[in-house]
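Missing here is one protein chain; the remaining ones are kept as they sit in the complex.
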Amino acid sequence: MQLQQAHTSSLTKDIIIWFGLVVFTLISFVIGHEQSLSAEYATMAILLVSFIKVRLIIRYFMEVKYAPKALKIAFDLWCLIVCAMLIFILLFSSAI
Amino acid sequence: MSSSESTVALSTDSNNNHQAYLPSELGVWMFVFGDLLIFSVLFASYAWERVQQHSIFLISQNELSQTFGVINTILLLTGSLFVVLALHSARNNKLSQTKKLLLLAIATGVGFFINKVFEYKDKVSDGFTLLTNDFFMFYYMLTGIHLLHVCVGTGALIYLYKRLSCQGISTDNIKHLESGGIIWHMVDLLWIALFPLLYLIK
Partner (left out) sequence: MNDSYLRLCSWGGPIFCVLFLIGFIGFADFMPPISPANSAQEVADIYKNDATSIKIGLIFMMIATSFTMPFVSAIITRMKQMQNSSPTLVTTFVIVSAALSCFLFVLICSWAVSSFRADRAPEIIQAFNDFAFILLIWPVSLIPVSYIALGLAILADNKQQPIFPRWFAFLNFWFAVLAYGGCLLIFFHEGPFAWDGLIAFWIPAVAFFGWYIVTSVVLLQSKSPALEK
């Protein structure tokens, strides 16, 4: 129990994270409607924003930030690989 | 067994480092990783098909209502926040607050479900079904599989609510709450990745 208490993040921090996630959602919504941006850049920006959101959820809501290193590395690798894979397939695979 | 080795590795890790604490248990994290793996495969095959039939996917995608999508994203995010707050209240031994927050989280799950059903109804009445084209096949399958996850996650929260009502707060129940929370956040983050792929990208 003490262990759990030690790194219980404060209430305000979680609400700030949630607020950030909502703002990011609205940002990607706006990018989706922005006509001045080229399709490639818009797609890349939208994907990057959403994987930043994914990582925020993993680190703060799932409390992986305070978890053993192995778990942190595994999740970061997953985010990185999936995001890179999607950007690669969507933007560069047609060139193959 | 490799996994029992990793249990040992994780626990010695947390002994060396005072900060490290593994919420829930190893099996739950294995399940989460397994599920993320399946969804990565689904995302990849969707992206691949999208590149092959880009114009069809783009035209079909414009038929989706982004408003539904944004509302659902915010619903799930808020649900995640309620679950996190519930866990904090449980750790601070505030039973009634925990239960209230859990109920709110369950409500967001039910809200997501209802919203999704209306969205499906909308699409079907516009004449878009599973068989219309490959975009709608992926749309219905991916959101359907995700909706199933939402149902399971909501079910887990209802189970936790009942458990807390009967037994009150204990170390054991906090562990369970952590597990339920992790499953719920996983459902949330899968939607966060799914939403731009289906609704937003160009």
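To keep things simple, chains are lettered A and B as they appear, and every chain counts its residues starting from 1.
Please note the rule applied: a residue touches a chain if its C-beta (ideal position, glycine included) is under 8 Å from a C-beta of that chain, and two chains touch if they have at least 3 such contacts.
Quantities reported herein were computed from a predicted structural model and do not represent experimental measurements.
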- Task: Give the labels of the shown chains that the missing chain contacts, considering the complete complex.
- Result: B
- Chain not shown, touching residues in subunit B: 1, 3-4, 7, 25-28, 30-31, 34-35, 38, 41-42, 45, 49, 130-131, 134, 137, 141, 145, 148
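Here, only the chains that are shown with their structure count from here on.
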- How about subunit A: which of its residues touch subunit B in the complex? 1, 3-8, 11, 14-15, 18, 21-22, 25-26, 28-29, 31-32, 39-40, 42-43, 46-47, 49-51, 53-54, 57-58, 60-63, 66-71, 74, 78, 81-82, 85-86, 89-90, 93-94
- Seen from subunit B, its contact residues with subunit A in the complex are 6, 9-10, 13-14, 17-23, 29, 33, 36, 40, 43-44, 47-48, 50-51, 54, 66, 70, 73-74, 77-78, 80-81, 83-85, 88, 91, 171, 174, 178, 181-182, 185-186, 188-189, 192-193, 195-197, 199-202
